[in-house]
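Removed from the display is one protein chain of the complex; every other protein chain stays in position.
After this line comes chain A, so read on.
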């Protein structure tokens, strides 16, 4: 789609803007052999994985941290998983580790507060925050 005016707004145009950047980031991700892909493209198995992916990339693009800083956290999270005992390694999810890495960086920077995050998670879990309308 090549929409450039108001309705789709950020539609086709912006996608073309940010795709090369995002692809550069993806090409540089740690654990390339662990990264779920389908036909070369990133493969996500659930919407939350895409949101988690987008949050980290967006926070970096908005200047909240440098990409190597995030990569370091992701590597650490994956390393931890690999060293965990086998019972804990029963299920593997790249984006679970991703989320863990992102969380640790945001908390450390004081961009998110741990208690607040727990409370908000609780609200979503119990439907307080998920209006029926969406």
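Points worth noting:
Note that contacts are C-beta pairs under 8 Å (C-beta built on N, C-alpha and C of every residue); 3 or more make two chains touch, one makes a residue touch a chain; residues count from 1.
The rule we apply is simple: contacts and distances are computed from a predicted model.
According to its UniProt record, the chain left out of view corresponds to "nitrile hydratase" among "YeeE/YedE family protein", "Peptide ABC transporter ATP-binding protein", "nitrile hydratase" or "Phosphate transport system permease protein". Remark: the residues of chain A touching the chain excluded from display are 1-3, 5-11, 14-15, 17-19, 22, 28, 30-34, 36, 41-48, 50-55, 57-59, 61-62, 64, 68, 71, 75, 78-79, 82, 86, 89, 91-94, 96, 99, 102-103, 106, 111-112, 116-117, 120-125, 129-130, 132-134.
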